[in-house]
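Below is a structure I'd like to ask you about.
A single protein chain has been removed from this complex, and every other one stays in its place.
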């Protein structure tokens, strides 16, 4: 399964994502020159067959022109990386930001790099720790000549058709069915990736809420300790007498159900390892894309109640709503003399 | 301001609400016979001029026929109270449930009491600890003859026109502008009260969220400690440099603003007493009406996203979403290798 | 791929779901006796090899004891079907409700049938029109002996392991990895199916919202006709200049992305056939399970903001929120003199 068109690619950033991309590229016959601020990460990739560099200058010098450089670093340090890198480059070189940049930064950057004759591609990269084997879904923004030039690289990184059935009646003409897509001009790749993550938040939340409701189906078995004016008793405890194994439920949904999905696969895997998930506290991070998706929805005037609810649910999970709760308790105390319950 | 039509009313349940109703009635010239399972509560009301009773039998014996009996006990013990009370009553007596019963129970009860010739009124009573002075807003369900018979009682308990301006162009014909209303047949009173509380949840939440956003307006002053792939840095810290006193804001909104309301009055009062509300933990109870309002919305096919969000916000405040959060963290760990942050 | 344990099953209801179940069973070597109120439906199945019946009596007579009878009719007519069927049955016969009954009805029915010695299984059946080929995911509730007796039937209807990878580290012991699961006592099957559909609503909504946001990414290209106090102009039109093909986006997400799922497959298929979906008006039905899922969440005190938002979104799509909108417009007119815009 070696590529027909071996290319050379420079990779800056050898964290989990960057290193796995290099591995997947080399496996398929591409040549990789690598750089990371951590020399140990470089050494490790050298051991796997990549060319290492001890400085950005050495890194750039090791690349044939026109150069193809993929940056895979946290969104917060892309700009400082570019500041150091750009002076070393020549016209017609291409920079690829494969991280999770805000798409508006891509628009700004590509505009700034254009007078220098540099191409800038924004590539949303989905697949996480599984991408090395499964391939990464790539959402690409930027100018067409650069996208075409890099096609062998994208083809290798993406999953390809694989065992997923073709969509009936789909017209040929794009690479979408290979798992990578040129979505539009600068920013379009990260825009689509941003929304992808927004959808991911919503799908995850739907699954998690549902499994929680199934886990709670035995609430009628608990004694209703509190029969006071502050709490309403469960009206039909006889309807909540179940003890359903949520891990088995996630597993059964993997085949034939409407909700079958990679996320349900992963839920089944997580629950197989740890039926009560006791190693997790339930505090859920959010890394920006969900927030930006909601802001885009608002700018566009598109109602997005589901994705937004999933974002705020994560905020709540991190106790960011405590002051709101304090005001609510204070109001209940003011009008009803209700003391807050512990 | 004594009533023109002094009546006799029996009150069962001398908690905060029941006791204050008795006080308000006696002030206006009505005669009250009282009963509570706690003899001290009865003694206290006797000291204020009410007739006390040491048993339900004595209580019933102390009432002139046709009797008017107001029950003011937690929703969970209305039925057991009725079980003891009803055998002691005679045809044409009226029972009033002034608590927070589920309106469907009213339908059941009034149907069960009808063959005995008993009237049953469901009276949603809003006003909390302020009702003694401010008057209680009464939402009444049940048959018209009983409602009319009790009119002097309702008129006294309700606020009356007071200093609230009349609604321009409003046709006369109901007592709504006196602060009490016969809403319809059995259950209608508690149905309207239930929805009232649903609205209350939503209004409270809107105020509390808004004040939290104002309190958070200084977030740009904090150093952004975390610049990693798990957290997105604030893009415009310069726009969040405020230190705004939320108590002053609540106070200024009390006059002339569109959000001016009793709840804003109470928020200002709470924040005047305790600017940081440090005595509250932010765990917000819900007492049934919000849940039932959402269920009614769903049964009717009426979208109620705002009231529902305010209900779930209370659930979240009591950490009822923890298992959902655990699944979300587990999924993030599965696909991205993300460790949950502390 | 013929079954090792051919059984006889009676099927009542030969709509799309019932007929396809019969086909899938017969293909695998089981014997089916069929009945439908529509004689043409029966004839059609006879042509495909099933035994037909012209009456319930004939249907029952055609089954060996202990009989196994699968009812596949709309939830609203299960009870009337049972009324006619049950008197014809004998102790130890099993009735399977494979439709979308409310799980509490299952509890009621199984209790009612128990004194007659009848088994009652509730089987949530997911898979839609694709189930014939793909297999149906089965969520089963009821007593264990009946579930075990029907195992060969369930095994045939379900997808089996198929090409879906096994979950690493999963303990054996249930049939979940075959696509069918005994979830618990009566009602447990439909409870899990109910929640499955709630999750389905949420996942669908997340995908649909996301694709709408991508479709709206060109809003900055439109002239902002309205610069008045009623509308806010888009602050950054330069960030919304894209024309992204949503069908291509759905397609690319099918491989390697975190959101890859059967629903994304179907979205890609629908958009391949009809890029603008102009044959749809956007009015989305809901068939009960979403509503019940939300009610279960509320009963259990589990926050379910995402699933609930997806339910209310469907209500909104059918214009069920119009009176709410009228009140909002009326309020805006009252306080601001704002005329409603067309």
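When the chains are written out, they are named A, B and C in that same order, and each has its own residue count from 1.
Criterion: a residue touches a chain if its C-beta (ideal position, glycine included) is under 8 Å from a C-beta of that chain, and two chains touch if they have at least 3 such contacts.
Quick caveat: nothing in here was measured; it's all calculated off a predicted structure.
Between the chain not shown and the residues A:91, A:320 or A:339, the one that touches is A:320. From the options B:70, B:280, B:312 or B:335, the residue with contact to the unseen chain in the full assembly is B:312. For the chain left out of this panel, the touching residue among B:98, B:142, B:210 or B:336 is B:210. Within the full complex, the residue among B:137, B:150 or B:277 touching the omitted chain is B:137. Against the chain not displayed here, chain B makes contact via residues 103-104, 107, 126-128, 131, 134-139, 158-165, 167-171, 174-181, 183-185, 187-188, 191-192, 195-203, 205-207, 209-210, 212-214, 216-217, 219, 234-236, 238-245, 247-249, 251-265, 268-269, 272-273, 293, 296-297, 299-310, 312-313, 316. Listed for chain A, the residues touching the missing chain in the whole complex are 258, 291, 294-295, 298-299, 301-305, 308-309, 311-313, 315-316, 318, 320-321, 323-324, 335.
The omitted chain makes contact with chain C at the following residues, 16, 74-77, 99-100, 102, 128-130, 204-205, 207-209, 211-212, 215-216, 227-233, 235, 262-263, 266-267, 269-271, 274, 277, 280-288, 291, 305, 309, 313-314, 316-317, 321-338, 340-342.
In this text, only the chains that are shown with their structure count from here on.
The chains that touch chain A as well as chain B are C.
Chain pair with the most C-beta contact pairs: A-C.
Closest to the protein's overall CA centre, chain by chain, comes C. Both copies, chain B and chain C, contribute mostly matching positions to the interface they share, with over half of the numbers common to the two. Centroids built from CA atoms put chain B at 44 Å from chain A. Taking each chain's centre as the average of its CA atoms, chain A and chain C sit 29 Å apart.
In chain C, the residues touching two or more other chains are 258, 299, 301-305, 308-309, 312-313, 316.
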